[in-house]
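One structure is given here, and the rest of the page talks about it.
Heads up, one of the protein chains got dropped from this complex, but the rest are sitting where they should.
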Amino acid sequence: MSDYKAFRVELADKIAHVAINRPDKINAMNADFWPEIIEIFNWIEATDEVRAVVISGVGKHFSSGIDLMMLAQAGNQQGRDVGRNAEKLRRMILTLQASFNAVDNCRKPVLAAVHGYCLGGAIDLISACDMRYAAADAQFSIKEIDMGMAADVGTLQRLPRIIGDGQMREMAYTGRMVGAEEAREMGLVNRVYADHAALLEGVMQLAREIAAKSPVAVRGTKEMIRYMRDHRVDDGLEYIATWNAAMLQSEDLRIAMAAHMSKQKPEFAD
Amino acid sequence: MSDYKAFRVELADKIAHVAINRPDKINAMNADFWPEIIEIFNWIEATDEVRAVVISGVGKHFSSGIDLMMLAQAGNQQGRDVGRNAEKLRRMILTLQASFNAVDNCRKPVLAAVHGYCLGGAIDLISACDMRYAAADAQFSIKEIDMGMAADVGTLQRLPRIIGDGQMREMAYTGRMVGAEEAREMGLVNRVYADHAALLEGVMQLAREIAAKSPVAVRGTKEMIRYMRDHRVDDGLEYIATWNAAMLQSEDLRIAMAAHMSKQKPEFAD
Amino acid sequence: MSDYKAFRVELADKIAHVAINRPDKINAMNADFWPEIIEIFNWIEATDEVRAVVISGVGKHFSSGIDLMMLAQAGNQQGRDVGRNAEKLRRMILTLQASFNAVDNCRKPVLAAVHGYCLGGAIDLISACDMRYAAADAQFSIKEIDMGMAADVGTLQRLPRIIGDGQMREMAYTGRMVGAEEAREMGLVNRVYADHAALLEGVMQLAREIAAKSPVAVRGTKEMIRYMRDHRVDDGLEYIATWNAAMLQSEDLRIAMAAHMSKQKPEFAD
Amino acid sequence: MSDYKAFRVELADKIAHVAINRPDKINAMNADFWPEIIEIFNWIEATDEVRAVVISGVGKHFSSGIDLMMLAQAGNQQGRDVGRNAEKLRRMILTLQASFNAVDNCRKPVLAAVHGYCLGGAIDLISACDMRYAAADAQFSIKEIDMGMAADVGTLQRLPRIIGDGQMREMAYTGRMVGAEEAREMGLVNRVYADHAALLEGVMQLAREIAAKSPVAVRGTKEMIRYMRDHRVDDGLEYIATWNAAMLQSEDLRIAMAAHMSKQKPEFAD
Amino acid sequence: MSDYKAFRVELADKIAHVAINRPDKINAMNADFWPEIIEIFNWIEATDEVRAVVISGVGKHFSSGIDLMMLAQAGNQQGRDVGRNAEKLRRMILTLQASFNAVDNCRKPVLAAVHGYCLGGAIDLISACDMRYAAADAQFSIKEIDMGMAADVGTLQRLPRIIGDGQMREMAYTGRMVGAEEAREMGLVNRVYADHAALLEGVMQLAREIAAKSPVAVRGTKEMIRYMRDHRVDDGLEYIATWNAAMLQSEDLRIAMAAHMSKQKPEFAD
Partner (left out) sequence: MSDYKAFRVELADKIAHVAINRPDKINAMNADFWPEIIEIFNWIEATDEVRAVVISGVGKHFSSGIDLMMLAQAGNQQGRDVGRNAEKLRRMILTLQASFNAVDNCRKPVLAAVHGYCLGGAIDLISACDMRYAAADAQFSIKEIDMGMAADVGTLQRLPRIIGDGQMREMAYTGRMVGAEEAREMGLVNRVYADHAALLEGVMQLAREIAAKSPVAVRGTKEMIRYMRDHRVDDGLEYIATWNAAMLQSEDLRIAMAAHMSKQKPEFAD
């Protein structure tokens, strides 16, 4: 684990805790943030010991989204030719998207623990996580509409698969603040905790539970759910058959079965 | 705005209010209804001033769905050859579908305000809207099953993207009446208002809020959500990057940013 | 109706009641179960009299899922070459999937009535049904994770279309038990009944209601909803137009219309 | 048949002959051309007597493509805001595309008879036809690249389904002229005729042959081939089964069978 | 190998030779033909020894397609209700399609050896094969158009993936006879042999060559090509990675490598 400017990363109990660490800037996503999150998830992918990931925010809020300074600078770099500007902007957007794709593509479950503000780009980020949990004070808003733009790093692409269409559109067109309890009703978060401390404890507990399962089984399960987001049921059935053709030959099944018979807790290799 | 036989259309505060206007016939969708709604939405598309649309029903109900007279006439026009009848019916269905496709394809958000009966074809219609809101007396039923047919102008195609699969099937197989509150729990409507007046006031207020946002941003947002209904996440990310390559060069971003800095309400061109 | 080892099948009031019938084994899905369910659904497809299907479990539970004996035996049949083992496993999985595909592809609505345990393979089964109903004592768990494997006979493929993404993942990664009421909130079941008797009565009543509708209309409706699970809205609109090109020429429309006019209950041919 | 400014349209032997009729302008596609071709194909769709369509060019050439005047004017209508310009351009392109979509969507086979120049927009047009035939003097070029733009009314979308990928790219990147014989080798045209007269005679003869077949069978066949351009084999099999469920009940089968038995030429209704 | 009424099946040199065996009826596909071909391919799937399949016709022709008697009978079974007839026809078509799906889904390469007539249903059959080879006297025609119907057991679905779009449509709309050499130019057959004997010898030789390769590699290769017919390139890349994750652990790689090093012919297990 190297040092990061925008994050604090810890590994314990087979869980990587990735905390956005710019509390005095409401954890706004600045120029350091975007490449660092890729670096962190490359490390997570490569580190067998990590079996689950928790993302949270240091300080009073999860994150206020993209740093407006950074956005303004991007605007200033435009040249005279609209076509060439468009090409440049297109590639810049694809580059920013890649940061949250790294979260989405992570083979290990990623849990977002949200308290305080979760605005704009922060919604794009948590939409790329597996599950979301909130403290009672959490507030969610698709803030991009108030910046005069359509959200382009994942919210409009991934959130419609997570919450209902009607609420999705209202949030996206109006940018209105949604509280923790309403977010839970919508399916945006799975559970609401009393405060930040209870949230972190609860989410860590859940992460530990997942980390105790067979990593082969967990990663296969995640791959399948990810696959189904964009594929047909018949394709999904064929894909899992091909996937499990190899994975059912893993010794994790034997270990799980033996533990089940002997009523003991199974121990799986990383 | 020309005169319509089946509708009353008003434009105020940048909002087009499209009211089905056959109250003595429970706003049944007759032969005038289908081509007129296309005409109306063509006008909405072409009129820059319109930034949001509200659809409601004049009188005691939203609408009882397709006019049975019209359906019966269609039945009577059949010839002797089953194959040629099938071709004719197929084209007639495609023509009726085109009326609600015009609603679905509208670049501007469309809000349905539903009170009283919302039956059969009326469900097809509101399924093509962005968001749905109800008065407490609203009643919803996929009535086509009781006409001996599978719904074919949009309900079975669009509603499964809006409400859960289990409830969708129960409603479609049984045609049972669903009240406003249950509709809200299902995600069919976003909110329930005490009565018709409160409903219209609430929905108009929401429409005005949307109309105050950057039209470029709102239309881009709608396009993306529409796109995601039928496309993969990776395709959606690439599409928004291509879309925003042009749209981030709009001055609306600068206006929004300036307003944000100066804590003032931004004013966007149509 | 022939005799089955793993099921008890009854036909009454145009409803096929398919009950898993190994109560002393918590209705575990053994080697008899998988081919028999295909046989049963072939019979249902071929029997015009059957208009709706109810699946339940005999005894104290719905089902504990796949029989572990059967799973263990499959493991023992593996040879020395990993590649050839993989081919064999792949085909075995595809064969098991075929059993629940038979449920999913059934042209007639299938209602699951769940009480007690509904674990592992039992979730795969009810995910292939049209609708699910529960007794208050029902308990649901995606148990496969505790067997060291990713679920591969339908849960991971079909359930994401039924419940929200966030809850889906939590259930799949942790295997935690979910009660009837929480299952209802998630959209996993449509309704909760006080006990097993009330459940069966309620579900049978619903099935009878569906059986009273036009079978042509019900089957067309089911085909469309099935189609929309994996197709685009525009494809769905074209498909229903082609479908109804034939089906609107059925006499069921005339019968339904006449019954509607005369306020009588329509009688449809099988 | 009304009068057209850019076309000459004739109906004889159940074949609509649509000739581009601006010979002094090398049949360049001007402002009249685009809406008129929609009008013409609406008439073709609505006229049962028409069973096949031939498109050709009056004078020495098929067509030099889009009128540059028209293109230049479009450029001049741009305003100050890049975003709003983009929206306007997007809708203008979609409008132009609609003209060739009308050709592509025509339920009746459309044969292009090409002689002399077939440049730019003319390739977009013939790509939307069912089959293409050439006189020996025909010359094909994807000319858009020399206008500084990517072709946007159909060539890049439809031609890759017609000719091989490697040749497609070379033609599109270089805009090089391709002669009739090379076009035939590529699969761009089906056959080369000695000169314009032989071409028209040959294509008309082929069209008459098609017009003598069952119109129900021809239209079903076209629908299926169109469908397969963008759908999976399994979807195509299901679609034809649903389509033929109605169409095999047509009397054309009986007529065809009877003619086959009696070795006589069948006569089908329009 | 049981006895078949419509086929003669032989197994030698690891190749199953499936010959249509109704020479006095030009190998017309009668009521025996359709279920027997499924039976035969089930046996091929289950028999490890079979590594490649050759389909040919006994007598002077490959096959004249579906038996007209059988078609006429199907027509006679229709009832009074158009909707219920449609359902019955739809299922009958799906049943016939299943026969050629069995060929298409076969994990082992299937080579068609065509001489004489190859008409109507025979084109549907060879479109489901991997490769097609012809004797110089072979004649191909999409004959269904002359029966007043659109081909519905595979030609219109699979052939567009095999030959060019322009020629496909001409053949399908006109039903014209295409000779062996033209068929080769189109890509319909891979090679033309002087006569029936040379054809069979050539195709058997090719089949033996394939049978000498690693069966794991051949089946994986076929699966991938089959997959790519209907999937995206990125999906295909992911699928082969998942597939080969198991298959690269097969000993066939080691055997192939060793043979390569020692310049000897490798021997692979079935």
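Which chain is which? They are A, B, C, D and E, in the order written, and residues in each are numbered from 1.
Here is the rule we go by: contacts are C-beta pairs under 8 Å (C-beta built on N, C-alpha and C of every residue); 3 or more make two chains touch, one makes a residue touch a chain.
As the structure is a prediction and not an experimental result, all values here were calculated from the model.
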Contact partner of the left-out chain, one of E:Leu11, E:Ala98, E:Ala198 or E:Met228: E:Met228
Touching the absent chain when the full complex is considered, from D:Ala31, D:Leu94 or D:Met261: D:Leu94
Sole residue of A:Asp13, A:Glu49 or A:Glu87 that reaches the chain not shown, by the stated touch rule: A:Glu87
Subunit B residues touching the omitted chain (full complex): 231, 235, 239, 242-243, 245-246, 249
Those residues of subunit E which, in the complete complex, touch the missing chain: 109, 130-132, 161-163, 187-190, 206, 209-210, 213-214, 216-218, 220-225, 228-229, 232-234, 236-238, 240-250, 252-257, 260, 266, 268
Subunit A residues that touch the omitted chain in the full complex: 81-84, 86-87, 216, 219, 246-252, 269
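Basically, only the chains that are shown with their structure count from here on.
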B-D compared against D-E, more contacting pairs: D-E
Selected pair, out of C-D, A-E or A-C, that shares over half of its residue contact pairs with A-B: A-C
Rounded Å distance between subunit A and subunit D, as computed from the means of their C-alpha atoms: 48
Separation of mean Cα positions, subunit E and subunit C [Å, integer]: 35
Set of subunit D residues in contact with two or more other chains: 82, 216, 234, 242-243, 245-250, 252
